[in-house]
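Heads up, the thing below is written out as structure tokens.
Note that one protein chain is taken out, while the other chains of the complex remain in position.
Order of writing sets the chain letters: A, B and C. Residues in each chain are counted from 1.
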Amino acid sequence: MPGNSFGKLFRITTFGESHGGAVGVVIDGVPPRQAIDLDVVQQWLDRRRPGQGKLVSRRDEADRVECLSGLQDGMTLGTPVCLIVRNQDARPGDYESLRDVYRPSHADYTTEAKFGIRAASGGGRASARETIGRVAAAAVASQIFGRLVPGVEVIAWVDSVHQLRANVDPMTVTTKSVDQNEVRCPDAMAAKSMAQAIEAARADGDSVGGVIGCVVRGLPAGLGDPVFDKLEADLAKALMSLPATKGFEVGSGFGGTRMKGSEHNDAFVSGGFDGRGGAGPTASNRSGGIQGGISNGAAVTMRLAFKPVASIGKSQHTVTKDKKPVVLSGVPGRHDPCVLPRAVPMVESMVWLVLIDHYLLNIALQSAPAGV
Amino acid sequence: MPGNSFGKLFRITTFGESHGGAVGVVIDGVPPRQAIDLDVVQQWLDRRRPGQGKLVSRRDEADRVECLSGLQDGMTLGTPVCLIVRNQDARPGDYESLRDVYRPSHADYTTEAKFGIRAASGGGRASARETIGRVAAAAVASQIFGRLVPGVEVIAWVDSVHQLRANVDPMTVTTKSVDQNEVRCPDAMAAKSMAQAIEAARADGDSVGGVIGCVVRGLPAGLGDPVFDKLEADLAKALMSLPATKGFEVGSGFGGTRMKGSEHNDAFVSGGFDGRGGAGPTASNRSGGIQGGISNGAAVTMRLAFKPVASIGKSQHTVTKDKKPVVLSGVPGRHDPCVLPRAVPMVESMVWLVLIDHYLLNIALQSAPAGV
Amino acid sequence: MPGNSFGKLFRITTFGESHGGAVGVVIDGVPPRQAIDLDVVQQWLDRRRPGQGKLVSRRDEADRVECLSGLQDGMTLGTPVCLIVRNQDARPGDYESLRDVYRPSHADYTTEAKFGIRAASGGGRASARETIGRVAAAAVASQIFGRLVPGVEVIAWVDSVHQLRANVDPMTVTTKSVDQNEVRCPDAMAAKSMAQAIEAARADGDSVGGVIGCVVRGLPAGLGDPVFDKLEADLAKALMSLPATKGFEVGSGFGGTRMKGSEHNDAFVSGGFDGRGGAGPTASNRSGGIQGGISNGAAVTMRLAFKPVASIGKSQHTVTKDKKPVVLSGVPGRHDPCVLPRAVPMVESMVWLVLIDHYLLNIALQSAPAGV
Partner (left out) sequence: MPGNSFGKLFRITTFGESHGGAVGVVIDGVPPRQAIDLDVVQQWLDRRRPGQGKLVSRRDEADRVECLSGLQDGMTLGTPVCLIVRNQDARPGDYESLRDVYRPSHADYTTEAKFGIRAASGGGRASARETIGRVAAAAVASQIFGRLVPGVEVIAWVDSVHQLRANVDPMTVTTKSVDQNEVRCPDAMAAKSMAQAIEAARADGDSVGGVIGCVVRGLPAGLGDPVFDKLEADLAKALMSLPATKGFEVGSGFGGTRMKGSEHNDAFVSGGFDGRGGAGPTASNRSGGIQGGISNGAAVTMRLAFKPVASIGKSQHTVTKDKKPVVLSGVPGRHDPCVLPRAVPMVESMVWLVLIDHYLLNIALQSAPAGV
């Protein structure tokens, strides 16, 4: 019930401060007898890890995952899987000067407002480092879900950076095309411009935001719920729980509000009801693969807005804990000028976690044979 | 755990099909000894009720609320409050012709995909009529929350309809200004154009969507959680669980992705840390009153995208349950050409429910005196 | 999360005060396309209803169940099922004299200690009338579970009253033999003595308690969980949540503590691993059908202690709300001198609710094919 768990049947609880002993996750509700490759988990963590290139944070963490429980010879026991990553490269000293200052648009002040205390260094739980547990859990989830629903794909990409928008087709985008450049934008031309914009921001002691696009292909119809746990509602919560997010769209999104019903409605067509092809049962897909809160077998399409990173090198006005004005001459620590490339695996991870949970719920609900 | 409940400590469960015996809600976790005015509950229901004017659905339901439990002489007992509204004006006959046809962009097909069965008439749980329970619960919540946090305000308004966008200042908008016209748009000029656009859509057998804006003023700092239950994540889920929603923004939203960090960051200023004024502790408010998932005392600002209503009078291509192509010559039943005006109280309701829940969670968490 | 819900996947929420407008239940998580006979629900309610004979409470409630949602032509829609029973025979006047007095061993004082308010008449939520919702929900659950696990039986009986203990064989007891007398004790001889003891208590203005026995036969192996949600732990909670309960035993119970391991252990035998026969895979059954928190296919055997009813006709010492001593000359209202006969269906109901929930959880958990 407190706020560090996510999911109902495939339920994860993350723990760990960015500069504490370790960060990690406990996954409860893992189906038994599932082969889990920890190398895949490590690859997912490597993909979200800082220090991968010049565009992202320079913090160098090996981020080696260790499995404390739940696996035996690479096979799940049906018991909780605990995965941890030790914090090795924390430099609390970097944060000494910030102990009594509220960094603008950071969680410093609000953390104190809620808890009356905050981690002396780093962002504590508000750090993007918290997402290690989410990504590790999703790397487990995806291996299982891929067996339950062969062929299902979750692919996210950088869709825009600052003013630059890519041209990406959700029906054909591949992970390979996403990972072909450091920006994780499958539109190579746009990626180049984006990389320049990010570098320019870094050089200027500034930061940029952007939009992540995400598609789920091959999802069966029937996932989601008609009322509170609509699939889009759970996706919205999952994705808006990632740090620095400011907006979420599914299907036609805000653009759809400027259409008429006769333009927006998706006509059903005779084919595509098998739910696996990706094309789905409709001629168009402004619904984004979800109707009435439930997947319809078409591709689920989403967009997620990330604000520009709050940690910048430029001088800023702010106040101390005593509410005295002060000029902060550049936020210390090693930070990304653009969080988008690293956010790609985080977005995919949260989507996997939503999908497996709804899938398991469905199985339980649909188990009873129709009966008189 | 199933999908018809919302909230942790102030927990509601809604029930009822649109054309069944009744719709309603059970609220568990209601603090005791709270005076609740059922007339206020009725007023909230009247506000979301169809048949209020020419712009909205012509279905005429008295929608009289009945309280089955939890209140004694207008005072809460701390026991579950059950509120129901009988369905009186259902005309299942209207839907006979639809029994074997999937209405485009409706929940007909997906409901069958998930449940293998659906209500023979009306939208079942996918109907906007389900929101009666939410609004009734929120009318209770707001009366209690207003006592816990005097002066807190939740105000939603129609911010755009189709291509028309209003000019509304979240810091000064009032419920009175919202309710001054049928469109529930406080910008009188825009409201007039919007009304014309809605009428034109009706005349044309078409429908229009739009955007609802919403602001919370007077909220204390400290509500929300740093990880999964970020305040914006719970608001996103709450609002994206309303029918016909396609997008959610908080603070700067998607527009914020086109700014640089140095432009987007909200500088802290010396005043405004008392959390009650609405202005908040920052010179600007691109954060939308939430930082690191936790309220900072500034106004919480949101926008919610609604697609154009799927039920239209125009002819549409679709398929039967047997996947045979068919032309649907106008969706029968009485429907809104624009759901926005009636959605205003639904949006406010979901926000109240999120706020009271986080507030009660905070009280429990913060109860222990700091101790050594 | 508040205390009026039970179950995870088949989740019920009860509501209603004993002397308010209605009592009832909302069931969320009901599998769709299940034929539900409301006459069966009514029969279950009739079985727990007061006014059935001279041994139990003389309150005469028709207790007619009304279904507000979730059923269409007797078939579940997969949406919440709301069942209510109007309160018709409440005589609040009976309780006027008790408004300012704490009845001994009742919930009057503790209700005020927790809520600061209590229902002016009747027991509010502490009344046995609250169990109407549980029984109605279980009548639905049993119809579904019987289809999921054909042949499963849950049978409770009065095993002792005051000093009198019956001789009942859990492997052969039938509902018919339980219901053959008013005491609901399948040992006819003992039943006769029990009836006399109950009548004597009534004549004396006193009350008696006793023990309910309960057996589940035909349950498959594999239900339950190794840690917190052990099957016996969930049964203990379910049954100890019934009013007036003071103790719970499974299998050998307290008597088993006086045996040695070599006497207590249940030897596995070659047959009985199919989980449906009732005999189970062990030569003896001191485990009570549960080992390590998980059912083993043998009969699950339980015993539940009920204290003598607190409402008695004799004079008692107590205090007023002002903590002034007072003599209470007989508790007004119509009350059972012995709650045991009516508790039989309540016990069975709670067991059904535990079983269906664990069964549905298992289905979800076990759905994933073993995979490499």
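Everything below uses one rule, namely that a residue touches a chain if its C-beta (ideal position, glycine included) is under 8 Å from a C-beta of that chain, and two chains touch if they have at least 3 such contacts.
Keep in mind the model is a prediction, meaning the values are calculated, not measured.
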{"item": "Sole contact to the chain not displayed, among C:Gly146, C:Gly218 or C:Gly253", "value": "C:Gly253"}
{"item": "Identified contact with the non-displayed chain, of A:Ala22, A:Leu38, A:Val149 or A:Ala283", "value": "A:Ala22"}
{"item": "Contacting the left-out chain in the complete assembly, out of A:Thr13, A:Ser160, A:Asn181 or A:Ser207", "value": "A:Thr13"}
{"item": "Hidden partner chain, residues of chain B it touches", "value": "1, 9, 29, 31-35, 78-79, 144, 147-148, 226, 360-361, 363-372"}
{"item": "For chain A, the residues touching the chain missing from this view", "value": "1-5, 8-9, 11, 13-17, 20-24, 26, 28-29, 32-33, 66-70, 72, 75-82, 84, 114-120, 124-125"}
{"item": "Absent-chain interface as seen on chain C, which is shown", "value": "1-6, 8, 14, 102, 104-107, 109-111, 113-114, 116, 123-126, 130, 160, 162-163, 201, 206-211, 221-230, 232-234, 236-238, 240-241, 243, 245-254, 256-271, 273, 275, 281-283, 286-288, 290-297, 303, 305-312, 314, 316-319, 323-325, 361-362, 365-366, 370"}
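Everything that follows uses one rule, which is that only the chains that are shown with their structure count from here on.
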{"item": "Chain C against chain A, contact positions shared by both copies (same if over half, else different)", "value": "same"}
{"item": "Rounded Å distance, chain A centre to chain B centre (Cα mean)", "value": "26"}
{"item": "Where chain B and chain C are represented by their mean Cα positions, the distance between them in whole Å", "value": "39"}
{"item": "Centre distance in Å when chain A and chain C are each reduced to the mean of their C-alpha atoms", "value": "45"}
{"item": "Residue numbers of chain C (touch at least two other chains)", "value": "1, 9, 29, 32-33, 78-79"}
